[in-house]
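Some notes on the structure that comes next.
Left out: one protein chain. Kept in place: all the others.
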Amino acid sequence: MRFERREHRSVLLVVATPLIAIAAALAIAGILIAIAGAPVLEAYWRILTGAFGSRLSATETLTRATPLILTGLAAAVAFRARLWNIGAEGQFYLGAIMVAAVSSQLVGNWPAVVQIPVLLAVGAMAGMVLLLIPLWLRLRFAVDEVVTTLLLNFVAVLFVSMLIDTVLKDPMAFGWPQSQPVSDDGMLPKLLERSRLHLGLAIAIALALVLHFVQSRTVFGMQSRAAGLNAQAAIFAGVPLGRTLVFVACLSGGLAGLAGSIEVMGVQGYVTTDLSPGYGYSGIVVAMLANLNPIGVVLAGLFTATMFVGADGMSRSMGIPSYIADVFVALSLLTMLVAVFFTQYRIRR
Amino acid sequence: MSEIFDILASAGLWAAVLRIATPLILGTLGALLCERAGVLNLGIEGIMTFGAMIGWLSVYNGADLWTGFLIAALSGAVFGLLHSVLTVTLGLSQHVSGLGVTLFASSFAYFVFRILVPVAGTPPTIEPFQPIAIPGLSDLPFVGPALFVQTPPTYLAILLALGLAYVIFRTPLGLAIRMTGENPHAAEAQGINPMVVRYGAVIAGSALMGMAGAFLTLSAFNSFFPTMVQGRGWICIALVVFATWRPGRALMGALLFAFFDAFQLRLQTVLGGAVPYQLFLMIPYVLSIAALALMARRARVPQALMQPYRRGER
Amino acid sequence: MSGQVLEIVGVSKRFGQNLANDDISLSLAKGEIVALLGENGAGKTTLMNILFGHYVPDKGKVLIEGSELPPGKPRAAIRAGIGMVHQHFSLAPNLTVLDNVMTGTESLWSLRSRRSQARSRLMAIAERFGLKVDPDARLGDLSVGEQQRVEILKALYNDARILVLDEPTAVLTQIEAERLFGTLKDMAAQGLSLIFISHKLDEVMATADRIVVLRGGRKVAERKARETSKAELAELMVGRAVQRPVRQASKPGDLVLEAAGLTVREAGVNKLNAVDFRLRGGEVLGIIGVAGNGQTSLARVLSGTLAPSSGNLMLYGKRMEQMTVGDAVLAGIGRIPEDRNKEGVIGEMAIWENAILERLSEFSRHGLVDKGAGIALSRRIIDQFDVRGGTPASRISLLSGGNMQKLILGRNLINRPRILLAAQPTRGLDEGAVAAVHERILEARRGGTAVLLISEDLDEVMALADRIQAIVGGRLSPSIDADEASSRKLGLMMAGEWESEVIHAV
Partner (left out) sequence: FIPSVRASAPIKVAGIHGSPVENAWNSVLHKALQEAAAEGAIEYVFSEGVSGTDYPRAMREYAEQGARLIIGETFPVERQAREVAADYPETAFVMGSSGTEAGDNFGVFGTWNFDGAYLAGMLAGKMTKTNVVGSVGAMPIPEVNMLINAFAAGVKAVNPDAKHLVTFIGTFFDPPKAREAGLAQIDAGADILFGERIGTADAAKERGIKSVGSLIDYTPRYPDTVFANALWNFRPILNAAIADAVAGKPTGRDYTAYGLMKEGGSDIVFVKGVAPADAEAAMEAKRAEIKAGTFEVPRIMEEPT
């Protein structure tokens, strides 16, 4: 048995395979649900309603998709240029903490129209800086960035932990390690009252569109892809490799930093060390599911959020251990990866 | 200053270093074996979690400690098989598959644990491995209590490190693994099936990761808690690079890392909260990055690491 | 059919739509040397990969001394005595020579590698066949020729009785190639049977006993070497008479490029050492030399990817301080890199993208890529340069080597460049493709383009160049007119013999 690359993909295939993948994930999860002693079909129904069955669940799904889209974009942009940024988690936290710091210490009383853009810029910049360090190490010392970015995640989270334990600690939080809050004018407006859905979703989708345009149409997009696919040939063709990678790193780190900033400014209002349930890592999977296509990242982010929120809600309404939600997300991701593979390859004897 | 010297001169510190290092040694060896064959295994964090859970659960249900250890290793092997199917047979991106395996293995571990042990309160305990004093050696002054009063898995981990070094550098199998990690096409041209080698290495490496997890619940502690692996798997991934893919150096790296942790815990008792503890915890990570910067140009990365091998594709 | 050590019977293999091998049969006798000939993409490598078990054939079988070889099992092929030297080396640069040779030769479950035994065995084989290498050298530190030797030693170490060499000379110098063929003939005399693939008809005629020609996946002819000619073989391969074009006398135009004292120092070594040359419009200057004498550095400086450490580069009479790739392209320098897969194209990108990547500034507005113009251009290249096997939107890696090379040539020549820098432009190409590339280069010359041709192929340089200079140890000889050149004279030049004359002259 071997696999052969498909040069053309039929629409049927592209539509059918993800459906098969979801069905497979549901089937496996069904076994676990049955073992946990709950009626399986009802559980499936609850996953659906848990994700979209009410105004609450729909807005929650969209809220959760927001950071996933942003970190997914961060990974997609970097991976396309073969810059293996596994550090979105750290960049997320650094972006978040800088926003909290700048808003609470410096610009808190600025009006929203000025403050929000400033904060977003600050958060993006923080993420950039954290990715430029490993990039510099790679360009200067040939250090593999997979490991440095991974390690910097822990440094970043410890750094945040230290700040919210010391200088940035919120005195109103009775000693709990949490940062001073973003000022009210620094918070992103809600898209819907009585929900957590905030402007961040619109920003994320807009950025995905912009990025899609940049990657598919601009000189930079083509050059960064060339740099990723074959650096030596790219140099021969006059692609400024270092500059392109720096720019890619700025985009990727910036997006991850932005994800953190938007999460703070849109949802939580201040930073704790459990701000992210692994958004940085999930972003990588989201990007891969989307085949590194920015528009696909929006869909993959929504998909991942749907699976999680739906299964999480299901676990609560059916009294199944809530860990089933993560199991289900993991299963969907794995089966989806396989499905994406089979849209690109066919089996040959 | 003298307090710091006291800490360094205490046998307890060095005994703790070995203890803390054990899961790191096992996990690092596992990750190293996978990478030597060209497969990055980011599933380690989840595999360790599952190993910790299943090892403990087996013993709790009456298996003896070594059986529990073995079952943890087997469970690791099963996840290794999953990772192999995804990355070796299908050639999917190794980062993503690994992260997927981690997410799946850890959440599945918690789920199984909750279904089978639905208790509240602190979870039940088992009787863990007890330290064994090696006759003769443990009576040596200072060195004895520091190094030769450990639980059996610690001795096993050290032996495994030496054994793996031997296998990789001194046996035909090791050469086949190295060749597969350097150039699978060349391995195939010499009649070695790189797919089989990769499967074997990933499965065996993942088994070691499962053992690393089991150490936490069968020796370092006596019950399982969700989230108790606490990023130790990621540290192993870093240690592999720090060790430049050599088992002997992996052993040293794990010991160094453990030293900082043990030292940090002891320093706190002297300095109190004067220095934020996070700074201590950062040291090993920062140091690893610095070490990488110093030796990256000399380090010989397995050339085919993270590159899928598909027979006959151009 | 007795006495045949190897028989390939009715082998077919399809890749997607592409029938790479179509019912091919072939046999080989003990001590015989068979050459496999064919255009790029004719299916030679595929056939050999089936023989060696890398690929499973769709139909057909392989017999070794009468018994059938299980398909798709390289290990079985090795056991049966087949040794293969791949078109692209299959070696691990990070491991030592001995490691590379020993891999897979011992039982995987044995507890100890018998290295010292293996070392002496390797030395003995090396001695016997005259293939000297240092067993403990890191493979990546060896020259290409030495790596080639390791490849052959690997096969011999496995007791190969049938040795398959896929384009063994594509990357070797003429001298190395001659030495290799000498060795191969010795081996045949010692009872080994050999199949080799080559595009160089001279070596085929000189070495092979029998020649098998493939075209479009089918076996089209089989000839005894004594009973055929280069012309016939070329025609059999391509399906029509092939003739390499001839250079007509012409008058060179203005001076376009002048190098004075160009020096490149890397890691304390002078890769280029005070190189001087002049290039005029409408002439071809050939730079000959054994690989590794500084050709790469020279080509890189002129392509804008390497800054010289000292010396002057005058372009159209103007001094270039630091020439980047962009400058070079804007100044009308067309560049053909020596390694098309590594530098020339990006396999995963579309043909149209590869066509415009190096001139994005022309094919973009306000930072946006003009895809329409890119596709139009690539379509023109495909038409005018007869690039076969793809549309503008297909991945370029789907093209065969020759067609890729035509595309690279096309993107450089379609808007007549003032200077063409051609490094090893026909390496690995088949006879038909070589003729086509030569025709294009001469056509550009007729149109007034100044061509700097860097090549290790003396025939090529003699056929195309007006003047010839040799590069040796980073130094460039004075130029001689091609009409005065003889193989002997060029050989002396490549050995660095001009230096003494220069000294005498001064």
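Each chain gets a letter, A, B and C, in the order it is written, and its residues are counted from 1.
Definition applied: a contact is a pair of C-beta atoms (placed from the backbone, for glycine too) under 8 Å apart; a residue touches a chain by one contact, two chains touch by 3 or more.
Predicted, not measured: the structure shown is a model, and the values here were computed from it.
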| query | Considering the complete complex, which visible chains touch the unshown chain? | reply | A, B
| Among the options A:Ala121, A:Ala173, A:Ile205 or A:Leu229, which residue touches the chain absent from this view? | A:Ala173
| remark: Had the left-out chain been drawn, it would touch chain A at residues 54, 56-57, 60, 64, 161, 165, 172-178, 181, 194, 196, 263, 267-270, 272, 274-277, 309, 312-313, 315-317, 319, 321-323
| Since one chain has been left out of the picture, which residues of chain B touch it in the full complex? | 7, 10, 12-13, 16, 19-20, 110, 120-123, 125, 216, 220-223, 225-228, 230, 261-262, 265-266, 268-270, 272-274, 277-278, 281
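One rule holds in what follows: only the chains that are shown with their structure count from here on.
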| request: Provide the C-alpha centroid distance between chain A and chain C, rounded to the nearest whole angstrom. | output: 46
| query | Using the average of all C-alpha atoms in each chain as its centre, how far is it in Å between chain B and chain C? | reply | 46
| field | Sites on chain B at which at least two other chains make contact | value | 311-312
| Which parts of chain C, given as residue numbers and ranges, touch two or more other chains? | none
| query | Can you name the residues of chain C that touch chain A in the complex? | reply | 15-16, 56, 303-305, 324-326, 329, 335, 337, 342-349, 353, 357-358, 360, 364, 367-369, 371, 394-395, 398
| said: Considering only the defined contacts, which chain C positions touch chain B in the complex? | reply: 49, 52, 54-55, 74-75, 77-79, 84, 86, 88, 90-95, 99-100, 102-113, 154, 158, 397
| note | Counting only contacts in the complex, chain B reaches chain A at residues 40, 82, 86, 90-93, 95-97, 99-101, 103-104, 106-108, 110-111, 114-115, 226, 231, 234, 237-238, 241, 276, 278-279, 281-282, 285-286, 288-289, 292-294, 296-297, 301, 306, 310-313
